[in-house]
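Below are the structure tokens for one structure; questions will follow.
Note that one protein chain is taken out, while the other chains of the complex remain in position.
Our next item is chain A:
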Amino acid sequence: MAKHETPLLDQLESGPWPSFVTDLKRQAEKKPECWDILGQVELSYKDRITHWKHGGIVGVFGYGGGIVGRYSDVPKQFPGVEHFHTVRVAQPASKYYSTKHLRHLMEIWEKHGSGMTNFHGSTGDIILLGTRTEHLEPLFWDLTHDLNQDLGGSGSNLRTPANCLGQSRCEWSCYDTEECCHQLTIKYQDEIHRPAFPYKFKFKFSGCPNDCVAAIARSDVAVIGTWKDNIRIDQAAVKEYIAGNYPSNGGAHSGRDWGKFDIQKEVVDLCPTKCMWMEGGELKIDDKECTRCMHCINVMPRALRPGVDTGATVCVGAKAPILDGAQFATLIVPFMKISADNEFEELIEFIEKIWDWWMEVGKNRERVGETMQRVGLPTFLSIMGVDPIPQHVKEPRSNPYVFWKDEEVPGGFERDVEEFRRRHAA
């Protein structure tokens, strides 16, 4: 595999941001098939169209997913990418690594594949980019036997779960997102590796409403940490902020002069429910009216902390636009205890109740968010055994097309028109 002329891609080697073209060229010195990656991408830049064929079904025995098959539509020109399958490898919670482990993984990957990777895919997996079909089983053997690492998910199944780094290095995390993500990933290996669902299904775990894994937008079940009691206030630290001794937002806005910190303007007046005020030099919060938006805590991390009665809000149904339009997850359980002490029992029961129902009624390629839309939120809640509460809606319905059940209406739905006509002659 020879070098190709890549005048268009070469332009992407200038500028300050790390250049993927430079990286590819460096890897090509070791793995010549990378020249063909560059060649085909250059051709796509010129033709303005992809040169990968449609689809591709490859895999390893025992699993129905984990590997995304890909073939070049110009294999004669670029034999190095004739097969260019992508392997999804399960990542550790929060993506903490040792160099030893990464080196070992890269040794395996350079032995069986192109050496090119994506760290990481949007769902969280380690992505190994580009190998041939005949390498898949040997690669899988080495991954599992030498590295003790498994594939991630693809297809109509539970995809690889992901979490924010949680209590490992964040003072706001309201539950152990890493433990929860890890435990549930282990528990649901079968659902990850062998597609059994109407469509894909994702979990994501965030420690607080800042939602650093974007669970609310990118998972079918979003578990977002929160607390039930009061925000913990350190009044002495509040004074330090006011005095300008502590930088607001941990110094996040230090790149520009925004003037002296003004607690009234930057915290009290920006509170969405206006439940804060200053009184005698002390910051007061009416916690009953607080929606736990995180703003005040984000601005003054050294003075304000989440409460101690912590758990998570569970939202369901986020998805990208196809087919019925994009959706964020909608709140189903305002507060759930999330604890390794009971092996995440409540959350597991919740998830399995969704699956039991969705696997039965979900149409082919229908995300759970669409199934919810189709049957309606009230039906979904009753299936889940959740009592409707005002927190389930942003606002009540404005149309009057209200369904009632037979048993909710005195006399039911069975009526005799003859009887009606005795009082109202036609």
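General remarks:
The definition used in the following text is that a contact is a pair of C-beta atoms (placed from the backbone, for glycine too) under 8 Å apart; a residue touches a chain by one contact, two chains touch by 3 or more; residues count from 1.
Quick note on the criterion: contacts and distances are computed from a predicted model.
The chain that is not shown carries the UniProt protein name "tRNA 2-thiouridine synthesizing protein E", picked from "CO dehydrogenase/acetyl-CoA synthase delta subunit, TIM barrel", "tRNA 2-thiouridine synthesizing protein E", "Na(+)/H(+) antiporter subunit B" or "Protocatechuate 3,4-dioxygenase subunit beta". Only one residue from A:20, A:52, A:71 or A:357 touches the chain missing from this view: A:71.
Screening A:12, A:196, A:214 or A:275 for touch with the missing chain picks out A:196. Within the whole complex, the absent chain has one touching residue among A:155, A:207, A:225 or A:369, and that is A:155. The chain not displayed touches chain A at residues 53-59, 61-65, 68-69, 71, 83, 154-156, 194-198, 200, 359-360, 364-365.
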